[in-house]
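Left out: one protein chain. Kept in place: all the others.
What follows is subunit A.
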Amino acid sequence: MELLDHLILGFSTALQPGNLLFCLIGVLIGTAIGVLPGIGPIPTVALLLPFTFGLEPSSAMIMLAGIFYGAQYGGSTTAILVNVPGETSSVVTCIDGHEMAKRGRAGPALAIAAISSFFAGTVATVVIVLLSLPLSALALKFTAVEYFSLLVLGLIAAVVLAHGSIAKSLAMVLLGLLMGLVGIDVNSGASRMTFGVPSLSDGLDFVPVAMGLFGLGEIIANLERTTTRVVVKQSIRDLIPSWADLKAAFPAMVRGTAIGSILGVLPGGGAALPPFTAYAIEKKLARDPSRFGKGAIEGVAGPEAANNAGAQTSFIPLLTLGIPANALMALMIGALMMQGIQPGPQVMAEQPALVWGLIASMWTGNLMLLIINLPLVGIWVSMLKIPYRLLFPAIVLFCCIGTYGISNSIFNVWVMLVCAGVGYFFIKVGVEPAPLLLGLVLGPQLEENFRRAMLLSDGDVTVFLRHPISAVLLAIVAVLMLALLSPTLFRKRKQALSE
């Protein structure tokens, strides 16, 4: 059994004491930033990225991945107890989770959220195992033509599934692509848009861009709002849910896991889509939909399962094709490249210990999270007492030092500063910055593959339609675009995203 060998290799890597420790560090940091509103996994991973340089590749990836799915657990704690989403992915958990807490059922709500996440995490790990091999086998047949089409599909899907205006998201992708062109052109050696700055010749680093857009821009916008946080004050008991609660939540858990797993694989699925969809479906399927919004346990189980499943399956395109499904995966690609590993289908064959170790670590990490989140929930709740006026200067400082640390360059700090201003501007005019980051990371690959494909076909664009795999991928792009233009679907999407 080839699969079994891979799993044994994976667990033997993930269970090494060092890797277990980094997994624990990752999930602890993840839970902490998940609990704290106002700081998300993207700036955190960007911040820690430079310091993973000295680690083993597998330890680095295991830790960074732990931050991402750990944040999904932590976010729900804040959502339930404070009615403020710790993360975007836990927005819907606020609705019924906080309602349960107000009715004195904070314990069962927290327990169901953690158990749903754990269940989803376990299933999603299996899904990754099952899908990875066939997908990477398929990907090995890819040439520049197929890669280009796949990248286009990824970018378009990211646009379709992002929140907000599609036209604006498309424009943001283009903006990201343009920023990705900065630097010396590998084919001709000509410098493009470097404005004579030597630090730009290697291109714009995406870490300062990500920290500026997502970290600092967000802080400035947060400071403009007056927020009051009211933590539900009650002793949290009944952390072991009753049989009736479990029975009510289980079908929702299963459905949420399925929805999250599918939406997570899609490029651009983002953090908010899986839980929103899961919530909408639970409400539709419920015998008595009026219970939703008043503390329905399915309204916690479904979305919580969906966000954790989605967080994990979004690793599939990264591991098998080297393509990031969301902005955070774009950072993971950066982490791989810093370790000298070129992401792509060959990684599975060349670095089996890394890939399978990472996959296996997701299960061990989820197990740790279950323990960290349930018995120790009190510690996380006390973290919520740290006032934002102390938190944000600390984030600013760590962003500065972290950005400097990537390549010991002050220039990157200036890049971050500019991006902070731009990020604030984007928030003001209501544009979602995630597609830009995706464009920035995929831009160089997109250009490289496009130029290679055109060179091979002698400038004939129909080459993209003559290769069967590429034609199928572009057909999906066409269907997506057409679906967007259809008015009924357009309305449904708007409804789904605004619900």
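Criterion: contacts are C-beta pairs under 8 Å (C-beta built on N, C-alpha and C of every residue); 3 or more make two chains touch, one makes a residue touch a chain; residues count from 1.
One rule holds for everything that comes next: contacts and distances are computed from a predicted model.
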| item | value |
| --- | --- |
| Hidden subunit of the complex - UniProt protein name among "5-oxoprolinase", "Tripartite tricarboxylate transporter TctB family protein", "PucR C-terminal helix-turn-helix domain-containing protein" or "1-acyl-sn-glycerol-3-phosphate acyltransferases" | "Tripartite tricarboxylate transporter TctB family protein" |
| Omitted-chain contact residue, chosen from A:Ala286, A:Val396, A:Ile469 or A:Ala483 | A:Val396 |
| Option touching the unshown chain, where A:Pro198, A:Gly340 or A:Gly459 are the choices | A:Gly459 |
| Those residues of subunit A which, in the complete complex, touch the missing chain | 51, 54, 167-168, 170-171, 174-175, 177-178, 181, 185, 187-188, 190, 192-193, 195, 216, 219-220, 223-224, 226, 387-390, 392-394, 396-401, 404-405, 408, 410, 413-414, 416-417, 420-421, 424-425, 428-431, 447, 450-451, 454-455, 457-461 |
